[in-house]
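All protein chains but one are shown in place.
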Amino acid sequence: MNTTELAVLLESVGVGDEMYRLICELYPLCRSITGNGVRETLCAVGRHVPLEIHEIPTGQQVLDWTIPKEWNVRDAYIKNSKGEKIVDFANSNLHVVSYSVPIEKRMPLEELKRHLHTLPEHPDWVPFRASYYKENWGFCLSHNQLMTLGNDAYEVCIDSSLKPGFLTYGEYLVPGERADEVLISCHTCHPSLANDNLSGIALTTILAKYLSQAKLRFSYRFLYIPSTIGSISWLSLNESQISNVEHGLVIACVGDSGKLTYKKSRRGDAEVDKAVLHALKHSGQEYEVMDFSPYGYDERQFCSPGFNLPVGCFMRTPYGRYPEYHTSADNLDFVRPLCLADSLLQCLSALSILENNETYVNQNPKGEPQLGKRGLYRGYPNGGSDDLALLWVLNLSDGNHTLLDIAERASIAFGVVKKAADALFACDLLRKIPNDRCDYTHPRA
Amino acid sequence: MNTTELAVLLESVGVGDEMYRLICELYPLCRSITGNGVRETLCAVGRHVPLEIHEIPTGQQVLDWTIPKEWNVRDAYIKNSKGEKIVDFANSNLHVVSYSVPIEKRMPLEELKRHLHTLPEHPDWVPFRASYYKENWGFCLSHNQLMTLGNDAYEVCIDSSLKPGFLTYGEYLVPGERADEVLISCHTCHPSLANDNLSGIALTTILAKYLSQAKLRFSYRFLYIPSTIGSISWLSLNESQISNVEHGLVIACVGDSGKLTYKKSRRGDAEVDKAVLHALKHSGQEYEVMDFSPYGYDERQFCSPGFNLPVGCFMRTPYGRYPEYHTSADNLDFVRPLCLADSLLQCLSALSILENNETYVNQNPKGEPQLGKRGLYRGYPNGGSDDLALLWVLNLSDGNHTLLDIAERASIAFGVVKKAADALFACDLLRKIPNDRCDYTHPRA
Partner (left out) sequence: MNTTELAVLLESVGVGDEMYRLICELYPLCRSITGNGVRETLCAVGRHVPLEIHEIPTGQQVLDWTIPKEWNVRDAYIKNSKGEKIVDFANSNLHVVSYSVPIEKRMPLEELKRHLHTLPEHPDWVPFRASYYKENWGFCLSHNQLMTLGNDAYEVCIDSSLKPGFLTYGEYLVPGERADEVLISCHTCHPSLANDNLSGIALTTILAKYLSQAKLRFSYRFLYIPSTIGSISWLSLNESQISNVEHGLVIACVGDSGKLTYKKSRRGDAEVDKAVLHALKHSGQEYEVMDFSPYGYDERQFCSPGFNLPVGCFMRTPYGRYPEYHTSADNLDFVRPLCLADSLLQCLSALSILENNETYVNQNPKGEPQLGKRGLYRGYPNGGSDDLALLWVLNLSDGNHTLLDIAERASIAFGVVKKAADALFACDLLRKIPNDRCDYTHPRA
């Protein structure tokens, strides 16, 4: 796998369009942290990759949490006294506050208003709201519409169910040469929001599909889980195997046209952090780096101090930093095939570094070996950065530097350094350090 | 103790005025490194806090030094041939060079001039000069006055005594829960200089008075000592107990209207350094930080390599950086009640951090605990920095981070982090690490 080959590959197969089509297919489904919308979503993903579906029963203890009741909604509306549906779940599943308990009641505007949510600062948009852990009900609508509502007796109906059932999540393992895993996680709990979270689902799915066809050093585990309770559940059920996680990324908000943003793992200097930052630095694009903070997506759970996994978060514009976040404006117009494809490409570029990052030892460490007699050195001015990469790999391959460390130190793209190392290895000028020593940057507890 | 409560408290009791009144009371006294001016100063302070007075006899060896003779001065003047007192100690005790030996002699201007000190660059001001360790005599006057002196036979009189006596200093210990001490030191050797050193004496005294009424974790030791020889003496006499000093501050120049300045301890990263810098960073004011240097006040001695105590220096404008320094312009107009009160407030704010800085261990380190069910989490958008503080404390309470470390990492004020920790501790989500492990940042030799 190499970045340039991939870019060509991705363009030729229209992978941006493929991700966008999946987003369009999933957009109308009413997802929440449980329920049939999640099942339908995973079913659609399952047509691309063979997902294993897990169902955890309501009431099961997962770490400090308890699996909540399952929520489903069939219909919901507000009618005025003329019997006109003025707010209708059939038009947008954002209209119902997620996890609303069933209700059927006539009430004056004053009482109704306490259950209505709007965005005064964006009067045309409908907000997304949920009340997972506190029983309540409510509707979301545009502020402009709220302003038109007069005194009337409104008929409110939410035909939902909140009762014992299951929390549903999907998992897919692509085995590699090693049992050590790269964890790729996306969240599946938001309804019709295109960037947060459908873009993450789409990228994860197409990434999984491509990697399943590649020869891989690491095994890759893909998780499709509801935020927080989903990662808590997975961590709880898989606690004994968590030490297999060698690297990890949470994927979210990867379809908007903002610049790429990487939020580092709690460790801050994990190999995945270095690999993503190297890939972004050599992407030719602007990008942003955020230090870890315990607020955001499921990296919060993966990076809790008892696990402290090397998991970062890969995004374009981060949560809460774009006005469309958690509103009806995060719609199908807000994400773009080209941006999705670019996100996938840079993600693959970083994973490619992890796949190829080895530690070598120079077998001729005293003085430079004579590269010319081995046909490796083209010399001034033809050799350029290829020659330099050969010299850097030889100089720093003392057992204490990975190829990524060398690429960073030399300010040369990883791919060029890797090519140099391959050439030197082929001449027996390098010896590879076995993997168990190579893992020194993140020792297992 | 919390910063906001203190600010209100301080304003309501007029503590700035209280410090200013003490400065006014002490201003006329003729202090030096020994003598009755020091005794009268400590006596005045003793009306606020119960000082223990120490007298060390002339000739006693203290570390590499010897207690000098005691100096007192009753009168001093220069008369012209008409018998007019043209320079008179009765007008300002700055007129006599401190530690001047007695003299009574008539002399021409030429001879007299060798004993006169002025400030040509500030022709209206009278400098402060001393000659503690080399017997000499002299007068200080304004340069403008010097310019008016003609050829004449001048009668010079210094009615002083320099003979075996004592070095006098004051000490006050406010006991806390722990034997470990916070050392607060000010110097008492300068005559009528308001900022350097009366402001330090006043702040130390009012601080001592307030802390004596508070419930304290640490014990607080307040020192009123002459510069250099005083700290040398105290260190010499208390060498066996010096390992009790856990944190320390030298207080000087805290009444002028310049911005606050903190000079770090020799260690540079002592807990007191971090606490003061955190307090200043969150004070909403501009401030300055100086690295340690072996020039300045008694931190020179406390931070000598054989002691290397974690003692910084808390100032507004530092020694030598304001033109009024060591001149008659460092007078009662140069210091302000409001600035004194602000200095005290920020000092208390830093001490409050030291008092409350604990290390906790998250008792539910795997995944986040469900804060909602414990009523701790208010959620978006109500929770704000309180919610964030809860998450940061949980995430970093792995036994390797104090609350101050967490506050710094999270860029949240210590008080908010402390409040979060208290709430989590009340829910048994945190365990406190016993103090002896918490002291890891400055191990005892």
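Here are a few things to note about the model shown:
Going in written order, the chains are labelled A and B, and every chain counts its residues from 1.
Definition applied: a residue touches a chain if its C-beta (ideal position, glycine included) is under 8 Å from a C-beta of that chain, and two chains touch if they have at least 3 such contacts.
These numbers come from a predicted model, not from an experiment.
Residue B:232 is the one among B:232, B:313 or B:376 that touches the chain missing from this view.
Only one residue from B:44, B:63, B:173 or B:427 touches the chain missing from this view: B:63. If you put the missing chain back, the residues of chain A touching it would be 362, 364-370, 372-373, 388, 391-392, 394-398, 410. Although one chain is not displayed, its contacts with chain B can still be listed: residues 63-66, 133-134, 228, 231-232, 235-236, 239, 266, 293-295, 300-301, 303-308.
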